Structures are given as structure tokens and as C-alpha cells.
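Here the complex is missing a single protein chain, while all its other protein chains stay put.
On to subunit A.
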């Protein structure tokens, strides 16, 4: 390479970084902390990043996966992450009770995303049959849903054995326990593939009057107060990404698989389909994606209060902000 080429190269190298910088000035850097590892449960966010929807909204978004040892509420409250997709109404309640300054601006899953599963050929046919049986569930809220369901069936907590559920559903598959908890989009797939759908009897919390919206979008109170346009832009871009991912599920799966290529495609396809059903169910059918349905949340709150999960009533109007979505035209929110 002669000197002139070298100089031109140098000049180009100096000039090039200046070009994105000029554009980047209008972009605000932000992060989204997911509630779990990269999978199609979060496909819409990845699609929105890939298609540049966040950039169009003025946000340079980085998606940070969650994990078994992370609490999204803490990371958002501490400012380590801007946005968070957190556990659900339950974890928002818990965070608010601990005075963490976070607010919820969107709810992804409008119906309870988990079900309780027993063997179809086993002795459990109704909730009353749970008496004397061994159940595993997540002690992060699902346990109270089950306690509530069983209380209505006339069972007291001493009538059955409830254990914390570990990573694997293998103990249930191997017959060591009688009832297992499964999210519709994840563990249920594993159960189906290992045992067959017809071998499973499913108890749905919503059938028993307990709806427990989960997968909540959260921001810190400070962000909500100081940067309302960014929060609105984030919700808008996320909805656009999700609309694309739900309409073209192959695109959704492809986008996620590009980020995490070792995932099993059939499982991811199933997950996106099931997660999508939860997202358009209930009040979302008329109010659009991410709708924050205050009556449902109030009911979940009262249920938790009644069962002593939260000690004192919470100021739900301060914790949940449906007005961010209300500021976006309904037609743009529909799936």
C-alpha cells in the first residue's frame, strides 16, 4: 500500500466514525432486561431491534437476557437497566411493597401463563382429588394461585404436600410427584414431548376465577417521570415488533434463533405460538397488546392481600400506568 492510499484510508477511518455519531446524537441509549434467557417468549423485542423500530423511536436499545439469579425489578430500580420485563403482577406487587421505585407500563400475558398438570390416567380428576397428593410448584406466586384454587375446592394447606419445583419436570415424568406446574409455552412442551398430550390432565387457574397477568414491562419512577416520550416510544416500538413476530412467526423464531442458535427450533416455535395466545387473550382482544387491565390487576391484588402474600393494600394507581398505552392510538396497538 503506498502512502497516498494509506492517507486516504486514514482519512476515511477518521471520517467514518463521525457519520454514525451525527445520527446517534438523537438516539438515547437504553437497555431492556428480560425476565429469562433468550427465547421466543421475547421474540417481539428482538424483532423490533432487528427491524430498527427502537431506533426509529429514538432509542438505541440493548437487550440483556435475564437468568436464574437475577431480579429484574432490582436491576431497573438501581438504574443498571432502563426497561425491564419482570416476572408479573406478583413481582411488581412485591417490589412496590419493598418500596422499590418501579412502575409497570405494560402487561404481556393477559391470562395466567401457567397451569397445573396431573396424569390423565392417574387418580386425580378434580381439584378435590389433590388431597394427600404431592405437588411441586414455584414459590414465587404460583404457589398462592394453587392454594387459592384448592381453598375454593375445600382443601386446606395441610391436606396436601407442596414442594418447591426445581428446574426439571423429570420427577413428574418419572412418577415421583403427582402434580407439576408448567408454563403453557415452556414446561408444557417438554411434558407433551416426553409423555404425550393425551396423557396429561390440565387444571387452568383462569377456569377457577383466578387470573394472574404476568410478564410485566417496568421502568423506574424516575424514567417514567423524566422521559415519558422515551417510555412511550419504547412501548410503541415493542408493539410493532410483537405485531410482526405474531403475524410472521417464522420471522420471530428466526430472529431469536439468530441470537441463540443452539435453541431447539420446534420448542421455540411452540413457545412463540403459545406466548402469542396469552398476549392477545382477554382484555388485549379489545384493547390491544400490552394492555394494563386495572380491574384484573385489582382482582389479583385483592387475592394476594386475602392470602397474606402482600401485607397491606398497595397504591395500584401509583404502581401501574395504563396511560402510556392509552396515549398510543388503539389501531396501532392491536395485534
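Just so we're on the same page, a contact is a pair of C-beta atoms (placed from the backbone, for glycine too) under 8 Å apart; a residue touches a chain by one contact, two chains touch by 3 or more; residues count from 1.
By our rule, contacts and distances are computed from a predicted model.
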Listed names "ABC transporter permease", "HEAT repeat protein", "Acyl-CoA dehydrogenase" or "Lipopolysaccharide export system ATP-binding protein LptB", with the criterion being the UniProt name of the chain not displayed: "ABC transporter permease"
Residue among A:131, A:232, A:267 or A:299 touching the omitted chain: A:267
Sole contact to the chain not displayed, among A:52, A:67 or A:209: A:67
Contact with the hidden chain (one of A:33, A:214, A:227 or A:243): A:33
Positions on subunit A contacted by the hidden chain, ascending: 31, 33-34, 36-39, 62, 64-71, 74-75, 78, 80, 167-170, 190, 259-264, 267
